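With one protein chain removed, the remaining protein chains of the complex are shown where they sit.
The block that comes next holds subunit A.
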Amino acid sequence: MSVLPVAPPAASAEDPGPLGTLATAARRVATMCLVELQRLRHDRSELVTRAVQPALWLLVFGQVFTRIHAIPTGDTPYLDFLAPGILAQSALFIAIFYGIQIIWERDAGVLSKLLVTPTPRMALVTAKAFAAGVRAVAQAVVVLLLALVLGVALSPNPLHWLGVVVALLLGSAFFCCLSITIAGLVLSRDRLMGIGQAITMPLFFASNALYPVELMPGWLQVINHVNPLSYEVEALRGLLIGTPARLWLDFAVLLLAAAAMITIASSLLPRLVRG
């Protein structure tokens, strides 16, 4: 028993300043990302099962539409055009159900336990958001390997790949926090499941993931312009297969959208705990 850590005196429990809070937030993000990787290491089968749907999109939808030339994508083969869209879709599907996880964590007492640690609410939500991103990036490796096998011409530039990781992290952070926000409003897993399913496909179809923006009807183009998934796809497509992209705009939108949604989700966390 003598080896047990001894409690510090109460006087040592000082509040950190703003810089200390920022450093705490960075450490919490790193911790939650590490835990997400540990979970993945223990259960690798999830990487495979989650790869089935994107694989079907690439293998069936991508190859068929490439052959029939139904969707004009200029000089870019349709499968190449589609691969970044499916990558973003795969990340979206992972992140959008993190709200269900947080409701499970509330019911299982995990959320309470996390909130009794010296972790600011916003740091906890940010950490969850980037943990979703880590899982999305791990999934992206599988999808991109499949794309390579199917002959998609991906950029060999490591900086482009770094950009892909950042885009996936930011996109996943946004959709994870959107999901946590909805969880904070509806407070039940069943309702969140329904809403998650109801919004995921519209988000996907109202983006440039499957077809170029120019082919969309006017009303859909308007939705596309306010859909963060479109900016994520545009960035991924520009980085991976070299199509024209407004990378500064794409990353700015993703960063702002993620920051805004982290703020909103954090403000709803107390309601989630009380609910």
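In this section, contacts are C-beta pairs under 8 Å (C-beta built on N, C-alpha and C of every residue); 3 or more make two chains touch, one makes a residue touch a chain; residues count from 1.
Methods note: contacts and distances are computed from a predicted model.
> Which one, "Polyamine-transporting ATPase", "ATP/GTP-binding protein", "Tripartite tricarboxylate transporter TctB family protein" or "Dihydroorotate dehydrogenase", is the UniProt name for the chain you do not see?
This omitted chain is identified in its UniProt record as "Polyamine-transporting ATPase".
> Going by the contact rule already stated, which one of A:Leu115, A:Val166, A:Leu220 or A:Leu247 would touch the omitted chain in the full complex?
Among A:Leu115, A:Val166, A:Leu220 or A:Leu247, only A:Leu115 touches the chain that is not shown.
> Go through subunit A and note every residue touching the omitted chain.
The list for subunit A reads 1-8, 10, 13-16, 24, 27-28, 31, 34-35, 38-39, 42-43, 107-110, 112-120, 270, 273-274.
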